[in-house]
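Every protein chain of the complex appears in place save one, which is left out.
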Amino acid sequence: MSQELSVFMQQLFNALTISGVYALVALGITVIFGLTGIVKFSIGELLTLGAFLTFAFWEGGTTFFLAVPLAAIAVGGFSLLLERGAFRFTLDQPINGFIVSLGLILVLQNLIIEIWGVGFKAPIRPFTQVWEVGGVSMPVQRWFVVWVAVVIIGLLFMVLRYTKYGRAMRACAEDRDAAALMGIPVALVIAGTFALGGALAATAGGLLASLFAIQPFLGSQYLLKGFAVALVGGLGNVEGAVIAAVLVGLTETMGSGYLATEWRDAYTFGLLIAILLVRPRGLFPARGRLQETLQ
Amino acid sequence: MVAVSRSFAGTLLRQYPPADILTIRLPLAILLALPLLAPMLLPSTRLLSLAITAAIFLIVANGLHIVFGYTGQLSLAHTTLWGVGAYTAALLAIHYGWPTAALIPAAGISAAIAAVAIGIPAFRTAGFSFAIITFAFAEILRTVAINWRDLTNGGAGLMLRTPPTSIGPIEFETIRHLDNFYYLTLAFAYLSLAGVFLIRQSRLGRTFIAIRENESLARSLGINVYLHKLIAFGLSGFFAGVAGVFLLYNNQKIEPGPLSPFSAFFTIQFLLMILIGGRFSMLGPTIGAVIAVFAPEVIRPLIGLTPLGDLSTARIQIIFGSTLVLTVLFAPNGVAGQAKERYGALAAALQKFRERQGGAAPPGAAAGG
Amino acid sequence: MIKRLRVWWIVGVLLTALLVGAACTSDDDVDDDGEDATATSAPTNGEAATATPFTGTILTPEDVLRKDGTATKEVEIEWGWMFELSGPPQIQIFATVTGDGVLFAVQEINDAGGFQIGDTIYTIKLLEHDTESDPNKTIGITRQLIVDDEVNVIWGPASFGEAEATVITQAEQVLHLCACQDRGLTSLSSVEKAAGESHWAFQTLPLVSRFFLQGALNVKEDHPEYERVAIICIDSEIGRSICELYEESYSAAGFEIVGVKVFPPGTSDYTPLLTNLKQQNPDILLNFDDPTAQLNILGQALDMNVASSYNTSLPPDIVQAAFGDRLEGKEVTAGGIPRQATVPTSEAAAAYFERYAEFSGGELPLASFVSLLSYDFVYMLVAAMQQAGTVEDTTAIADALETIHYAGAAEDDIYFNEQHFSVIGSDGCIVRFEQPIECSHDAPVRD
Partner (left out) sequence: MLKIRQLSSFYGPIQALREVSLDVDSGEAVAVLGPNGAGKSTLLRTISGLVKPRSGSILYREHEIVGRSTHAIVKLGIVHVPEGRRIFTQMTVLENLMMGAFTRDNKKDIEEHLEFVYEFFPDLAEKRRQLGGELSGGQQQMLAIGRALMSEPSLLLLDEPSLGLSPIMVEQLGKTITAIRQDLGMSIMLVEQNAGLALELTGHVYVMQAGRVVLSGATDEVSIEEIRQAYLGGVSNS
């Protein structure tokens, strides 16, 4: 392989890992938005919480492979409680839900600081090997993260398409009232979706804890990127979020790989503006009554 | 249709009929006049400095109120426009020695132009797409402020070479003539308040509200929604730009750092101010700005007296965040909204009392705004 | 999103202290090592000093506190004291110990009966304020101290609002001593540019970048075969300045700079940049940022095998713990930490920490070495007042402060250089796979 090609392949691999994480966060945002019209900004903090819980479980002796699902379940449950305690009162006014999530950012971020302090935690590395193929360095840990993301996304698609709960979710997303008239317990589905969104974000956080050092302000960066991804893909559209995640991951990686690095965020947000100007509701707009009234 | 009023007082009179002078006009007037006495009432320069900060915040918040409160558009670029105003003023003052009297309109206009420039593409979208596009522009502007080093001096920011010291005969150098600087800032705070009031009373303001309430209805009535959103955004930018001059004078520098107008911190902070104050009330942003600046001054010592003792900042933030969540859940119209409800109830009770006394009750006792 | 720290490296310094603190309290052997280090550091110190040492009088605490019994008056003077006692916890810890150093020194001076100038004995009262890490509040406090309280001296803050405060103090010719980390990069230089001078501002925290040249020379000496250097820095004023100083220092030491990359704050994935830098085949990768970024950069660079040697400001034991066998065949150098940050290198420092522990109720606070970086300067300021013969004429005091050399707890010869930065030595350490961490104490870089 020529050097240029191997560098390019290396950058592609770099982009792949980060896209997987963005996709998980964006899916968390997008499923909740699709159902409720609430943009849950505090999902960034749920990601941080997932990362720290994973670390705490791991530190307590649990293996990393069990720590991540445990953290995801815990955060999913916590997210469910938040829905029951706060978000369900804002379903008529999604903007209020958005504001509640802003307030929760403060609460959760400082809660994490109270519990774990402001310091960082070094990454957990279950796999330390690095594969070298044609000049491309591929840490096994990164492959692991990519595959976990792919499997989770695949599972999510299967659940949405082929299970009763998945169909109910899609029905609620498209038309909440009509879904209720089918006998679907809409409130339960919404609560379940909050749990799912939280669990997805926490999984992303757990995976991040194996790649990078984590600190209590971790969530905000991923939230903003995840939100950008969800918007580019079309808020509420699950397939769109995955494609957009790859697009944003590539832009960011290639932008900082081949152009001036310090302008990286400008590339990403420039792309976002350009796409939203051409397609104001994202590349693959979700179609439902909620989306029509909100956007 | 009530014609657009030519005088502030006239509008005020129409808004609050004379019969309600005791229940609404007088307390409101006292409340609004109170800041004039601040230099006499506040015991220290430190608190007067905070009052200046509150006045600056108030101008910024009133600007955001036009686009967020009136038109209902969630702009996440507003504080960046504040920074644009400050940078414009700093550049003009440092490189061309412009006097204050010229800096204020120049900063306002440049921020308004920036707002319109962002608005032209951004208003092709709505809702969260609009919010995130404005946020994207804000991030890009921040990146520019950090990296266009020839113009902005990078992360170090711009510092005033010779702080402007007077408008005409009035000295307002910020340490020896802090009272004057306070009154100058306060004057513009009042102007901004009058500004949002007059806009609200005007046909333009009613159009904004119509757009907020029902955009498609407004469109079907022949209103050019896009143009009016642009106007609202431009106006809000003007307010922010003017406030930028005062920020620059107060801090004597402007930089794109983590606690500057370019930070997401302030973006959220100002949204919270408006929400806590009341996003459907004219006085909401004012109340919110005053609360945001002075509440910690009151709360910290108070908590210190309780068994809770000295709370860590993290815990205070947890309390603050929870309060916000509870406010949204239980009082979505903020402090002003709550006050108005209570006041409305009080006024109604008074009216009933008068009716029972046999007096001819005047109609329309509810406070508007 | 909300609290992004302005000065990343403080955290690194803090963590060093944290870990060293933990090591010292948990392991008795380390204490012995510490004494050894003290014993062996003296010659190293002498050899490494590149410039001629100061030959004039170096003042001591005894000189400052000496009284000749001729005093007839007693006067209490007031100084301003404002630090970030609340706000982002990282800054808070750092600011608290910095402020403590001042409190401790003032208390000592007062307990010793004050200091004498002519026929007057002066004692000091500190007007204490919490800035809450809010620049607006810092501005307000500064104005109050100058206008209402009419102080001539202000200590603090540590980071937030220091530039804003400096503008005011310099316009009002008030002596302003702070540990403001980026003062040299923002306010001091800007004030200098703006007002022609900033004569009354002094920086008590040594500029980390001053250690770079010594570091570069050390590396060249140990590894003459290394030639190509790549640098990676955060896109902030500090980061860019560190990049520039790295470039200058390593070029001066005879290295070739093959790549410089600047990344936006909040980055966690550095692989795109590292891929790019790896193409240049660097021997050494330099990075100096907040610990999270350094850990990520170092980890990813080790994965990708970017260079043979890596330089970081991460505490050596963190490096060893975090990377373990991934260090095989690699060498990580750590440096840029003030000398007292690892173990006390002088008796005075050891004694200081003992007294400080007593002062703060038995236990040393986190990062307590930072308090040394303000403690000594209180004595220096008093010495300057004595030399100028006044507690009021700030210009005369500042003139005197520029010339004084002082044997303090942090260093046996502390002074302010031309730019009013304090000059203090540093530690440099090397981490290799399955080998003990080697540290040497570098002398201060003389101007």
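For clarity, chains are labelled A, B and C in written order, and residue numbers in each chain start from 1.
In this text, a residue touches a chain if its C-beta (ideal position, glycine included) is under 8 Å from a C-beta of that chain, and two chains touch if they have at least 3 such contacts.
Bear in mind that the values here come from a model prediction, so they are computed numbers and not experimental data.
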For the chain not depicted, the shown chains it touches: A
Absent-chain contact - pick from A:Ile153, A:Ala168 or A:Val232: A:Ala168
Of A:Leu5, A:Leu66 or A:Met182, the one touching the omitted chain in the full complex: A:Met182
Contact set of subunit A toward the excluded chain (per top definition): 164, 167-168, 170-171, 174-175, 177-187, 287-288
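Please note the rule applied: only the chains that are shown with their structure count from here on.
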Contact graph of the chains (line, ring, star, complete, other): complete
Rounded Å distance, subunit B centre to subunit C centre (Cα mean): 40
Centre distance in Å when subunit A and subunit B are each reduced to the mean of their C-alpha atoms: 34
Residues of subunit A whose C-beta touches two or more other chains: 105-106, 109, 113, 220, 224, 262, 265
Shared interface positions of subunit B, touching two or more other chains: 143, 146-147, 264, 268, 312-314
Interfacial residue positions of subunit A with respect to subunit B in the complex: 39, 86, 89-90, 93, 95-96, 99-100, 102-107, 109-111, 113-114, 220, 224, 227-228, 231, 235, 262-263, 265-266, 269-270, 272-273, 276-277, 280-282, 294-295
For the subunit C and subunit B complex, residues of the former touching the latter: 1-6, 86-89, 92, 129, 132, 134-137, 139-141, 143-144, 146-148, 160, 163-164, 167-168, 171-172, 185-187, 189-191, 193-194, 235-238, 240, 264
Residues of subunit C that touch subunit A when the two form their complex: 1-4, 11, 15, 18, 88-90, 235, 261-264, 266-269, 271-273, 275-276, 279, 291-292, 295-296, 299, 303-305, 318, 321-322, 325-326
